[in-house]
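Here's a structure for you.
A single protein chain has been omitted; all remaining protein chains appear in their positions.
The first chain written gets the first letter, and so on, giving A and B; residue counts start at 1 in each chain.
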Amino acid sequence: MNRNAPGYVLGFMAALCVVFGSGVATVHYATRDMLAANEQLNHNRVVCAAFDLPVSGRAAADYVRAMEQALEMATVQDGRGGIRQVYRRVDADAPVLGFTFWGMGFWDRIEGVAVLSADLQTLIRIRFLDHKETPGLGARIEEAAFLDQFEGLRPDWTASPERRVIIGSAAPAQAGNRVDSITGATQTSASLMQLLNEELERIRELDLSELEFKSLKETAP
Amino acid sequence: MNGPMMKRPVFLKQKNMVRVLRALAPLLAVCIYYFGWRVAAMLAVACGTGFLTEWIMASRRDGRVSMACFVTCSLYALSLSVTVPLWIVAVGAVVAILFGKEVFGGFGKNVFNPAIVGRGFVFVCFPVEITSRYVPVFRGFPGGFAHWSMESLERLPTYLQGAGLTVADAVTAATPMWARRDFGYETPTLDLFTGRIGGVFEHEGVSRILAAGSNIEVCGIAIVLAGLYLLWTRTANWRLTAGMLLGATGSALLFRYAVGIAAVPPIGFTLGSGALLYAAVFMVTDPVSAPKKKPAQWIYAVLIGTLVVFFRYRSIFTGGVVFSILFGNMASPTLDRWVGLWQARRKEAS
Partner (left out) sequence: MSANARDIFKAGLIGDNPIYRQVLGICSALAVTNLLANTLFMCFGVVFTTALSNLTVSLLRRHIPKRVRMIAQVLIIASYVMIVDTLIRALNPDIHRFIGPYVGLIITNCIIMGRAEAFAGQNPPWPSLLDGLACGLGYSLVLIVIALVREPMGFGTLLGYPLPARELWWHSWTIMVMPPGAFFMLAIVTWIARSRFDAQKETPA
């Protein structure tokens, strides 16, 4: 048979596509639930860390249980097409709120969870869900030394919208709402500052009384 | 391959290189006056490690060590600031000689200016040590000749005392270029050329100390004199020096006045700040990494001068000399080739 005949070439390629395409599809389909579970597990771990919830073990179910006991959740349609999740802690004396946030980092989207006091005057903690900053440089935003600086930080709501929190040495010099930037990652620090300030502004504009918080047991799929 | 047998070093006699060293000697004295004896130690460390590197590498060939090695290491050491740890000085000198020159086959075969390779390497590799610790200059008599360095002082010199600032503040002070860019404080042009860089300025209610950048950035007048000597003795190619100054002046004029970008400083500041003058006299004139044909030399030097102004304005750091020259070095063989082709075509046509 002539291997260069158009019919053979087309037939061969079609067969190859079918065989390998279905191979890829099979693997993808077989692992679909695992992928979704992994995604959920990562999300839950970050939320638990952001609220500093007591988690009894390291299994996925432990995180779910911890969240169900301590949190309620509401969702808001964000103007940019995303859905912002708002968590409210119900088991503690002082109510605190957690918001998912996202925006453009230096290389790619940075997503995270920010926990604030209910009056939005104090940042309790922030944690990142996902980012693609340079390992060893920008990626150090995930390190405790950087994240710990946000604990108890008070956004300056009277300052101009791009100066509510300050990362690095931006003016004004005596600001109390400042955290140190990451040495060698000027661009990541600057992008993060910008996105945090934009997101804080959007969070402030939310009408929190309108939100319908539901127990996580109800909202769980 | 044979083991690393060390041959007795034989020095390659290079008259031009000796002249450059002669021009550098008064500059070294000036730097010691401004910054203290630590500058001399840095120079010694750089030359020592650089020489060892070249000697080891040369022993694998014919054992001839070039005088250019000392020029490279001196130029490199003077382009650092006085606070750089000595071991970093040594690392940069090894990189300059080994990766800037020896891996290409030794003197005369390098693509890049070795001193710039070393300077660029330490800049990228140790950004904190290289770019966040600057000190002001010493003043009066005997100035730095009576000190090791500002960093080793217990108390600041009298002219800097007051405003409750300490030696630690002095070490993390802003250079004229940072001060202009981040704090809107413009150092007087005359001070840039005479090296009176030091003092206290206010920005949004905070007192900050103005500090000098690299060792060599303070003494514009001394560099001009050294440059005149090199041009007079025809050691340096005047086209390269003039081209770089022309490129910098022209693009500063263009950006600032024609395009109207206020972030680009006026001519005096552009020429006097940073390492631009030093590079125009000692760096772009490196005969090995510059093009050989005259028109190509003009293009090369003007290109580097323009890039310096552009990088200073657009990049995240304030200096742009190192990367401009590396870029120019990269373009230099191509420029030579294009000019050659163009000249050949013109000859054919006539």
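Here is the rule we go by: contacts are C-beta pairs under 8 Å (C-beta built on N, C-alpha and C of every residue); 3 or more make two chains touch, one makes a residue touch a chain.
Note that the structure is a prediction, hence the values are computed from the model and not measured.
Novice: For the chain that's been dropped from view, list the shown partners it touches.
Specialist: When the entire complex is considered, the left-out chain reaches A, B.
Novice: If I consider the whole complex, including the chain that's not displayed, which of B:W37, B:F99 or B:Y185 touches that chain?
Specialist: In the complete complex, the chain left out is touched by residue B:F99.
Novice: Determine which one of A:G23, A:G82 or A:G152 touches the chain that has been left out.
Specialist: Per the contact definition at the top, the residue touching the missing chain is A:G23.
Novice: What chain B residues would touch the chain not displayed?
Specialist: Spelled out for chain B, the touching residues are 1, 99, 103, 121, 124-127.
Novice: For the chain that got dropped from the picture, name the residues of chain A it touches.
Specialist: Here the touching residues of chain A are 3-4, 8-9, 12-13, 16-17, 20-21, 23-24, 27-28, 31, 34-35, 38-39, 41-42, 130, 132, 134-137, 184.
One rule holds in what follows: only the chains that are shown with their structure count from here on.
Novice: Please name which positions on chain A make contact with chain B in the complex.
Specialist: 169, 171-174, 183-184, 186-187
Novice: For a test of understanding, state which residues of chain B touch chain A in their complex under the given definition.
Specialist: 127-128, 182, 203-206, 316
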